[in-house]
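A single protein chain has been omitted; all remaining protein chains appear in their positions.
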Amino acid sequence: MAAQLTKYFKGGLGDLRALFDAVKNYVSVVVGYRVSGDAVGFGPVESLESLPLGLEDSQAPGAYRLSRGSSGFFRHSHASPKYWLHLPVQEVFTVLEDYAVDIARYDTYSAALFGIKPCDLVSMEVLDRILKNDDSYWSRRSKIELVVVEECTVPGATCFCGSIGTGPSASTGFDIAYARLSNGIIFKYGSEKGLRILEKLELTEVSEEDVAEYERAIARAGELTRYLPPPSEISKSLERSVSDTSFWKEVSSRCVGCTNCNMVCPTCFCTEFVDQIEPSGRAKRVRQWFGCLSHTYGQVAGTHYRPELYMRYRHFVLHKFLFYPKQVGLVGCVGCGRCITWCPVGIDLREVVSKVVSRYGS
Amino acid sequence: MGARLIPKVGRVVRVVEEAPLVRTYHIRVEDLAEPQPGQFNVLYVKGFGEVVISISNFRYEGASAIAEHTVRTVGAVTSYIQTALNVGSPIGIRGPYGRGWPLKEFEGLDVLVVGGGIGLAPLRPILKHISRYRDRYGRLMLLYGARRPVDMLYKYEYGEYRAIPNSTMLFSIDMPYIGWSDYVGFVTDLIDRVSLDPEATVAYVCGPEVMMKVAASKLVKRGLREDRIFLSLERRCRCGIGVCGTCQLGHLFVCKDGPVFSYQEVKDYLAVGGL
Amino acid sequence: MRRAAVAIVKLTSCSGCINEFLYTIASYPELLRSVSIVHATEFQDLNTLEDIDVALVEGSVVTQHQEELVKEVRSRARTLIAIGTCATFGGIQAGRVGEDLRKVILASYPNPDFISALPDVKSLDRVVKVDFNLSGCPVNGDALARLLVKVILGGSEVPIAESVCSECKRVGVLCVMVSRGVPCLGPVTLGGCGAICPRFGRGCYGCYGLNTTVVDGERLARFSEVLEKVGMGRGDLEAFLKYFSFSALTKIRVRE
Partner (left out) sequence: MRMLQGLLTRVEGEGEVVLRTENGKMVGVEVRISEAPRFFEYIVRGRRYVDVPDLVSRICGLCGVSYVVTACRAFENCFEIEVPEYEEELRMAVLGAERVKSHVIHVAYLNLPDLIGLGSIGELFESYTHLFQSASKIVLWARKAMEILGGRFHNVVNIRIGGVYSFPSSEKVRALSRDLNEILNDFEGLARFVLGLRSISEEVHKLRYMATACSGSYCWASNKLVLDDGTYFGVESFENYVLTEQVSYSNALRYRLVTGEPYLVGPIARYNNYMKYLREEVRELLEEFGWNRELRGVYQSVVARIAETYNTLLELRDFLSSYRERTVSSPPKVSRVRGPCVAVTEAPRGILYHRYLLDDNLRVRSSNIITPTAQNLACMEYLIEGKLYGSALDSKAVEVAKSLIRCFDPCISCSVHVSRVEIPAGTTRT
């Protein structure tokens, strides 16, 4: 894929604005990490000002802080594209008094993603493959006509995309990517569409030095985020660990089953259904995100298939590194580090995985 | 792209009391594709939710389909079905879903059917299928166990099953009961009481998971191939089409990769508690 | 259709949950066509305790008389729903359990001899069999309405147990503990409120009660270390747990 990217462009913040405007003209809604108040979520972005360009996040296991300052570099918040593509709460249908079924309408506008991170880009591919049959997901997913990625030259302290190969640069599945360097912004394209848009902007040619600096920055970021052995090694070790109950009990001993990791993970997709009925007989069926760390996951009438928390925690980890590859041919963890940052007790997935590998690796 | 989670509205046309807290509902619905034996539908009761229920029998009546579902009352939705659904009641239904019993592939072999309790429901279509295409299969052996005699399903059909040529039928109950002259004990014990040609037998098993595990390992010991033993598994199952994620067993989705699996596919997963 | 006989019974509590029932009626006035309220001293004069289809009981049991009353209600009710944290966990009045009763009384009354009180504060399930526990201080009126309609129709609700954090994330609220270091009991608290406190930028203080489907004494002790780091001492945590999760604490002790 990388060979396809023969051409880079260079520009500044002004050009980013021009790109934003060009993208905005292209679709009816631009979606990305959106600043609202003192938080960053994920949703429609009106203008470049609503993007977290002037914010810096600092992340650590169980800790997240945002600060202002133009020199800062923003990675991501708890909110991933999942918030836009796979709605946290969605109505499925309403059944009227006479049992007529009224299907919930999904909105249908063309959209562009702007500024999303390489890890989140890959997470979309994972979701695409897992949610093949999901109309509500595809009603939004299929409307995404343009993807602009911001590559990470300054990764965060919980990021480990380099270990998985999902970042810090984007290699496929995007139209345009840009990276912020010390002396400007490097743009590249990933599709013909992207190239056409970039060509219309008044960008300068890149020098060899620029390209070299870009590559250095990406390589450095890649190094910084390479904590773990290769995913194949991880899967193998996990496979050997499954029946080591005491190991899984130990690594999950601080877990309180709050499901934050599930909710913030860009590839966790499980949902539950909630049914409501009014005295009039009108009923509603609602679907909502659901975490495998919660007690109900695996519970059935009369018995429970994962009654203990360590079983559910083990499922979370196995799913990412062992089962996802079998299900969709991709590692389910994209190395974004969200589950580490947003875990209120600060359980570090990297540590757990390292332990598995050191104990069960070849 | 259709709206895949939307039920069609059908109507209950007959209710059969099978056993305490178990009833078979005959549901008429237009425009339902013909299921494979072992597939299931998702039934929806307005305002209370959905449940995944095997199709225990199926036929067309004119343009409309009649699907039979044998439901045991255990939790919220099934209780409501038991309380409120009667002949004439509307009910939502979607399906058929899942991978059913592989039957065509094993034509020519002897067929061993092992059922426990409500687990006979998804096996019933196999019996119907074999009785219809009798000459395509070898011997038919049905081993069926329940807690008590009164808990046995489809009692009114046993005559019909027995009439299938070249078939054996063995029954068991868990505890002795007055008037019961068949076997008392686990249904899996019955496996020891049938003669099997391990080279030429396929087994279809459904019941509580422990029972299926015991049955499978016994059959393996008797020399059956692991890829000729089929189990119909159960997990928390909400959507039926592989999008809600709650039915995962290892990398398998019980609803779309199963519910029927060969023992070979799942034995490693089943061996680990709580996977 | 026969109207379902509903009894609203108040024990020791503030009436907040009964007001949530009033809200249910205000939201679905047509409910008054499918139920007949046979007992509700708060808003009607004629009250009986016979043949109850659904009893909604608010409050915890603190007197002998209440204990008898609930037993009576139980024996006459087809379905008994404990509404609110007082009924499901004991409620804030449990904050005085284990203390010298005379001292407790003297804190409020000049003449302790006129006041009788028992040393314990009991959640309903310690006295009778409860069919549904709907916690919350106060109970979530929408959840109550949802359950009530289902129960009146002869059914029940598919139970889901998760923490406040699940709700927090679904509404897209920034975690106050992770992002601002504000102590929050959300991770160990039963969901159901819709993450009200984090939505207003503050930590959860656990008013829906401990999520004991997941949290045991060991995990709670570990979690209290996390809270300690962000400034909530163990004593304050224990106090809040006593106010809102008392009956759970009798099963789960915060390890020393």
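As written, the chain order gives the labels A, B and C, with residue 1 at the start of each chain.
By our rule, a contact is a pair of C-beta atoms (placed from the backbone, for glycine too) under 8 Å apart; a residue touches a chain by one contact, two chains touch by 3 or more.
What you see is a predicted model, and the numbers here were worked out from it, not measured in a lab.
Enquirer: Name every displayed chain that the left-out chain is in contact with.
Expert: Across the whole assembly, the hidden chain touches C.
Enquirer: Which one, C:Val151, C:Cys184 or C:Cys207, makes contact with the chain that was left out?
Expert: The missing chain is touched by C:Cys207.
Enquirer: For a quick check of understanding: of C:Cys197, C:Leu227 or C:Leu249, which residue touches the chain that isn't displayed?
Expert: Selected residue, touching the omitted chain: C:Cys197.
Enquirer: Tell me, which residues in subunit C touch the chain that this view leaves out?
Expert: Interface residues of subunit C facing the absent chain: 10-20, 22-23, 25-27, 29, 32, 36-37, 41-50, 62-63, 65-66, 68-69, 72, 91-93, 95-96, 99, 103-105, 107-111, 114-117, 137-138, 141, 193, 196-197, 199-202, 205, 207, 235-236, 239-240, 243.
Keep this in mind: only the chains that are shown with their structure count from here on.
Enquirer: Building nodes from the protein chains and edges from chain pairs that touch, which of line, ring, star, complete or other describes the result?
Expert: Chain contacts: complete, every pair touches.
Enquirer: Of all the chains, which has the CA centre nearest the overall CA centre?
Expert: Chain closest to the assembly's C-alpha mean: A.
Enquirer: Using mean C-alpha positions as chain centres, tell me how far subunit A is from subunit B in Å, no decimals.
Expert: It comes to 40 Å between the two C-alpha centres.
Enquirer: With chain centres defined as C-alpha means, what is the inter-centre distance between subunit A and subunit C in Å?
Expert: 37
Enquirer: Which residues of subunit A are in contact with two or more other chains?
Expert: 272, 275-277, 290, 296
Enquirer: If you look at subunit C, which of its residues touch at least two other chains?
Expert: 149-150, 153, 158-159
Enquirer: What does subunit B use to touch subunit C in their complex?
Expert: Its residues touching subunit C are 47-49, 75-77, 79-80, 83-84.
Enquirer: Which positions of subunit B touch subunit A when the two form their complex?
Expert: So the residues of subunit B in touch with subunit A come to 1-7, 9, 44, 46-50, 74-75, 78, 90, 92, 234-236, 238-239, 241-246, 248, 250-251, 256, 271-275.
Enquirer: In the complex of these two chains, what residues of subunit C are touching subunit B?
Expert: Where subunit C meets subunit B, its residues are 149-150, 153-159.
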